[in-house]
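A single protein chain has been removed from this complex, and every other one stays in its place.
Let's turn to subunit A:
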Amino acid sequence: MLAVVAAHFVLALCLPALARYNRRLAFGAGAALLTATLVWAMSQAPAALDTGVTDVLAWAPDLGLSLSLRLDALALAMIVLVSGVGALIMVYAAWYFGPRSTDAARSAALLVTFAGVMLGLVLADDLLTLYVFWELTSLTSFLLVGQGGQYRENRRAAVQALLVTVFGGLAMLLGIVLLGELAGTYSIPAITAAANDGTLAAGRPVALTIALVLILLGALTKSAQVPFHPWLPYAMAAPTPISAYLHAASMVKAGVVLVARLGPAFSAYAVWWGPVVVLGLVTMLLGGWRALRQTDLKRLLAFGTVSQLGFLMVLFGAGSRVAALAGIAMLLAHGLFKAPLFMVVGAIDKACGTRDLRELCGLGRRRRGLAVLATLAAMSMAGLPPMLGFVGKEAAYEAFLLEGGVRGALILTGLVAGSLLTAAYTARFLWGAFSTKGTQPTGGDPVPLGLSGPAWLCALTGLGAGIAAPLVNTLAESYAGPLPVLGDPYAAQYTLALWHGVGLALLLSAVAVVGGLLLFRYGGTATGHGKVPGLSAQRGYEAVVTGLERTAIVVTGRLQIGSLPVYLACILVVLIVLPGPVLAVAGSLPAQQSLYHSFMQVPVGLMVCVAAIALCRARRRFTAVLLVGAVGYGIGGLFIIDGAPDLALAQFLVETLTLVVFVFVLRRLPAHFAEPDSERRVRTPKALVAAIGGVLVATMAVVLSGARVLPPATTDGFVANAPEAGATNLISAILVDFRALDTIGEITVLLICAAGTASLVLATRYDKRKGGATVTSGADSAEREQEVAG
């Protein structure tokens, strides 16, 4: 099973090269792999429907992490869409992308990658595996919607889809971790078992509630439920094959799959089914209503998808056996009718150059085949027999009729209203695409078989599945079997079938279809388009994103002002503010404090101080360098007084060398410092901060040295071992023997610095030889000053 998933990624790696050779061959290879996956899954079906087929790769057993996959009924149903419909869409894409398309190679590879990731997602048997594939679908979707990134619309849509779904994904990760810690395992079957025993999170209901809400956030964003739905219609900026695959058949169902996966565990919890059912119903109604107002056929279908996803959420969230049967049927049906409808829109778009229903005219007469195909798929969408959509809808009504009670009645009302809207926008779609509206007839080019063939196959499968409803029932029963029977005991025997006889469910179906047609005819929705007034979820999203960016700018603008002195002052102030008070409170000055240890320390120290203070006031570079030299020699003197002649020697040598180097550079620099001295306004705070910092360091030195109570422990060791090193001078013994590695490190630093210095100096010489005059950038130009000044 792992190999099947991995095969997708391997093929995806090869596809860009193959696509450069032959575009259609690349898509064909993708289609072949997806078909092979479908065949493999079907060959496993008996075992999968019985107990499920598992495959585990323990990649970090010590951490309890494993990549575990499991093929069961739900996964099988999704594979029909991911691999089956996916293969057809790959064939469609081979004809959709033109020979000069720059996106073809990229899209082929990404589509196959996506198919692999999605396969992993539907097969995932533990929550962490599921999460990894979940986020990978978001990323591939981003790349597919964004395309090459040349168009603003694509970029916006891709960013919105990514932000919304990844926000949900991260919330879901939190929820998963919380749930995993509560349950002690991430395995979905184990969690389900624990939840059904009532042993899950015993005594910690609040934590469980938070975990479930967070997980639902992931599912709701991914499946475009209110109020997160606007990203889906915007994602229609992607090429049609991608919309058909990601945003109709597979990816947007990930949220539904998650709810379906965890439904058997949590559908008894109100915090689980409550939000799912309520938001699902709202989404179903809102999506249907918005679909009636669209003029772009693709966006009409997208809002239809939003609506249908709400429907699926309700069915899987309700948590009863019959609702789950209906859910599986509708899951399959939606993929099988929405994908061909998208393909039809793509074909129309390609043939007519538009997909605006106000411009399309007379297509039904000129492209009769396409019209029949669209009608066939649309029948399933509207819930007409003998399509699978009808079977699913019947079962859905029946589920809540059988459940009864207030909840059942309310959900049923919502579903019928939603289905009514569905029938209405189905009519609007067919009317918009194919009717003759009196304007100039559009559409001249015939539609190639490569575009219509896959759509036909898809739609006919929907028809076949409707007729062969018992077969679908076998699949659905395997998933729905363990779920509780709610309400009427007859629900235990209900099976999916094309004909259940005349009953209330059939009546409701008829009401929905007829009502929908009437709404379309007399509701003014035929030509109506326009903005939906009031609260808009899209505006909410924009406000959030803009607010975030504004906050980021304000914060960055305040924190990062671009001035080095200010940054350094900040560091210094932190040094003062954090350890300073600690020192004042906890530190104690040593009891006996001497003014000096050796009398000579006083005059030499005084000289160092005077030279250092004069350094601050020096205007000429040369004066400053001489004063630094004075400070350095003074320090050397202090070393001698302290009894460190080696140190003093090094200090004198280094100081002399430094002076020489300084003089070399000073030869070329102007005599005075460029700025006279900073203004008093700036100078005083700088001096104050510096003085406090200096005093703090000195105080800390005194306090810390006073805290020492024992003589140094290492001296005796050095003294004892020095003869072995053949040295009488302890310092040289330490440097070249005891701590020789440090010395090697030091030499390395010197070499690196020497190389750096040499290259900087030589670069200048090289420039001069090449260009003559000094090279200046625009840094001191008037424009630059203007910019700095703002």
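Here, a contact is a pair of C-beta atoms (placed from the backbone, for glycine too) under 8 Å apart; a residue touches a chain by one contact, two chains touch by 3 or more; residues count from 1.
Methods note: contacts and distances are computed from a predicted model.
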{"item": "Name under which UniProt lists the unshown chain, selected from \"ABC transporter substrate-binding protein\", \"Cytochrome c\", \"Multisubunit sodium/proton antiporter, MrpC subunit\" or \"Nodulation protein E\"", "value": "\"Multisubunit sodium/proton antiporter, MrpC subunit\""}
{"item": "Residue of A:Ala7, A:Val159 or A:Val278 touching the missing chain in the full complex", "value": "A:Val159"}
